[in-house]
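Structure in structure tokens, see below.
Presenting chain A:
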Amino acid sequence: MHELNWKLRRSALLCLACSLIFGAACGASADTHAFYAAAIWSGQGEAIDNGVMVVTDGKIAEVGVRGKVKVPAAAVTHELGEVTLMPGMVIAQTSMGGSFGSDPYSISPEVRAVDGFDPFDDYERLLAAGITCVQVSPSGSKLVAGQGGVVRLGAEPGEHIVIDTDSLLINLNANEFRPASIYEPPVGAVSVDRPLEPTRPQLATSLSQARVGLEALFAEAAVSADSEDLGLSALASLLSDRTPVRWDVRNNAESNTALALSKQFKLSWILVDPVEVDAIAKPSVCQSPQMRGIIVNPELSPGRINNPAVPREGSKKPTPVWTRVKQLIDAGAGERIALHAATDSELQQLLFTSSILGRSGISKTQILSMLTANPARILGVEKQVGSLQPGCFADFVAMSGTNLNGRVLATYSGGRSVYERGEADSPKTTTSYTIHAASVYTPNGIVENASVGVADGKISGIGSEISSRPDAIIKDYSGAVIVPGMFDCGVSVGTGGTAPSVTLGSNVETYLARDDSQVALARQGGVTTALLSSSRAPGPVMAFKLTDQPRVLKDPVAIRFSIRGNLTAAEETFRKTLTSGKAYADAWTAYDAKYAEYQKELKVYEEAKKKYDAAKKAAEDKKKAEEAKKKADEAKKTEASKAGTPTPEKKESGDKPTPKPVPTPAPKPEVKKEDTPEKKDVGTGKKEPAKDEKAKEGEAAKATPELKEPKKPTAPKKPRASSTMEPYRGLFGGTLAAMVEISDSKAADVVVKLFRKEFKIKTAVVASSVAAEKSKLLRDNDVFVVVGPGLVGTSEGKLVNYPAELAVTGVPFGFQSRANTGVQELPNAISYAVFQGLGRGDALQALTTSPIEFFGLEKIGSLAEGNDADLVILSGSPLELSTEVLAVMIDGKWVYEKEQ
Partner candidate 1 sequence: MRFATLRTQCLTRLSCIALCLVAANVASAAGPLAIQNAKIITVSGEIIEKGTILIRDGIIEAVGENVEVPGEALVIDGEGKVVMPGFIDAHNSAGMSQANEQNSVVPFLSVVDSIDPIANYFEECRRNGITSAAVVPGNSTLIGGKAAIVKTAGQYVNDMIVRRDSALKISLRPVSGSRMSHLARLRKELDKAVKEVENEKEADKKEVAKKDDKGAEKKPEANKEDDSQDGEKADPKAAAKPATASATPTAPTAADEGMKALMAVVQGEMPAYLYCEQAMDVPSALKLVKDYNLKPIFVLGQRCHKAAKLLSDQGQAVILDPTLVYWETNPRTREDEKVIIPQIYREAMVPFIFQVSGASTRGTVGSSYFWYQAATAVKHGTSEKDALAALTIEPAKLLGIDKLVGSIEVGKEADLVILTGEPLDITTWVEHTIVGGEVVYDRTEDEKLQRLLAPKAE
Partner candidate 2 sequence: MKHLFQTLSRLACLALCLAGLIGQSQSASADDSQILIRAKSIHTASGETIAPGQVLIAGGKIVAIGKEVQVQGGATEIEVDTLIPGLINAAGSTGLGNRAAEVSREITPDFATARSVDWSSRQFAEALDEGVTTIQILPETESVFSGFACVVKTAGEAQLLDGEKGVVIAICSDPASGNRSRSRPDSIYVRQPTNRMGVVWIVRNALHQAKNKGSILGVDPKTQQVLEGIVAGKMSVLSVSRMDYDIRSALELGDQYNFKPTIYGGDEVYRMLDTFKESHASLVYTALTTSSSRLRGSEGTELRWNVPGQMHEAGITFCLAGSNLLDQARFAVRYGLPADQALMSITLHPAKILNLDKEIGSIEVGKQADLVALSGDPLKPTSRVEWTMLRGNIYGNKEEK
């Protein structure tokens, strides 16, 4: 027993392995789970579509395509649906190991951060951000801070430590290390059992000193393996265990020192937070065997704007993080770059902020690897965490959508769900609310302290005394203002960053990304509906709502044109396009007309056909009747012949036999006629058989002349259909608008001339200053204007407020931001225009009703009963910069709520 124990102590890793096996064996009950998801991304390469992951005793047993992998019968099935499973994020450096209380030493290689980590603390926020595993480093301003370790956040306390020691943290960054305070020994008499504790060597006050000191330290450690000194012996064993050293550096000098020392003492190294990579970004460095990893901070935290310093003369301007990372990748460090963040809140946003690296063309999967597989590799725990491979802990994240772009819906640790997104912001459930506020902006004026009722995504009522459903959640925003959700006439959000480039005829919708994290930010400003146009021109424009799963209202809602370059040429080309378009449209309208005609004829024909059939039948009946009569007469004749000598009366009767029979047979067919089915007016028939007779005659007369069938009308010939031309029908039919981007005032004339005068198309121009200039012209030819993002400019030195200009002349207009996440800034931009003189009323109208009317959208843009519950709750009156957005609701669901 003791023997074994001693062996264990020899190698931390072995010990770990044992403990893990042990833990797993006796910890989790032997159970198997199968997680099915639309996609599984293992942490590298491409995602498996429609995959399944088998988890046994908290470890991953198998991952593969659904059906291909054989799942044990006993397994509990979890259908996760339209989500992507990815490894739980691994953060390669945090300071969650707690800080040193009053530890006096500036060199404490003996301490382990895992000892300061409290597994019973509440880590839900990080788990919610998809982080399941973190490296903990000792915090505090020390030169040799101590040993970092790796812990799993979701794991059962006691089984949370992955490894005690992954590296030794040394702060070369000048802001981090400071000369340690001189240690004061405990007061009181010095005795045998309470000696004076000597002060630890004071090393660094400057980088050079630090280097010298460290050299000395390492040298000493190398020889004093079993020293009595806590620090030295610890350092010695770290060196002998080949523990990597984690250098906290910033500039080149520090990096160089780190590399030099590492070389000198054959240490494998990790660099943290280098902001200058010139020293590092070389193949010789990045691919050296000693290189364990480089940990980078995206240096971005949404919500905090920091002002970059103006580079001083001569000093070279800092390279942005995405470029630096690219350089490192190009130098061959790709596999060993990891991302981390300094603060807790920044960690929570890391999944989003990391995408900034995309700016230098780093792919999404590459970025995600820097949050999963790479850090695991750097920490030397790739066999346990960071990827979804057999043998690893089942620590994974269910991300919405299938384009690695969604948000975290659920987080699992060891196969147990440790976080699930609350139904508050889950896309499914829409509850009913009663929202009370100081004032509500309705189509018929502002209602003071009223409530808005919301049920099933629609506005169920507005007023001061509206009744709320029993299940309604009462939200009291006393003092707040409720305005309708705003409308942005031009955004570039919703497609997860990629610009939709589609030609006319196909739909922009196909580019929409579910749970686009950018959308989540974009809508925080109060914009709930937006136009997204194809990057092609002419191309379709689509109207959609900024919901988690973007909801398309109308696609296309308009056609985007863009006039630039030589106008005369442009004019011609456009004329051609439009003419051909018109031709196409006309062809179809003509066809439609013909077709309608044809339909009419067809009806007539049907009528006729019916009658004809009827007549035919009647005729046949008549024939039958005749035959019947003939038979009857013959029968009479035979009778007559039988009788011997005729009596006088008989004589009489027999006198004129020929004329008599004429009336007599009449009743018979009459009777027959009674039960002929297609006889319409039976009643009248009874009254005047004579007339009927005639009618019948007539009918017969009609029927007889044309016994040949009525001629079937022929359908008109369809013009050749072409999907790309289809939209033009809408355009000329007046259901679609044309959105024309123009850049100079002449273009405005062209637009008016072509689109309005010649082709009479419902037209909007996308322009700012030009529109302001030409406002009168545009008004007279009622052209709608989309203004923005620039709203206030200067011409000939005097300040021009475009929207104000338009409002004054009375041109209907709307705003556009042309932004993605920046959509949330639109109201701010407008509030400046308002500040510069634009009427708040006009502004609001331009943000809601007027564009919505122009583009022919319904049920949105105003707070009226029955409309979609798209509303924005503001802390004060709208379009004041001082006003804050408190909450945004789309389709009766809170999509943004400012946390208290």
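Here, contacts are C-beta pairs under 8 Å (C-beta built on N, C-alpha and C of every residue); 3 or more make two chains touch, one makes a residue touch a chain; residues count from 1.
The set was built so that all candidates are chains of the complex that A comes from, given by their letters.
Since the structure is predicted, the reported quantities are computational estimates derived from the model, not experimental observations.
**Student:** All of these sit in the same complex as chain A, but only one touches it there. Which of 1 or 2 is it?
**Tutor:** 1
**Student:** Can you list the residues on chain A that touch candidate 1 in the complex?
**Tutor:** Chain A reaches candidate 1 through residues 1-2, 5-6, 8-9, 15, 19, 26, 97-105, 108, 110-113, 115-122, 138, 146, 156-158, 160-161, 186, 188, 192-195, 197-198, 200, 226-234.
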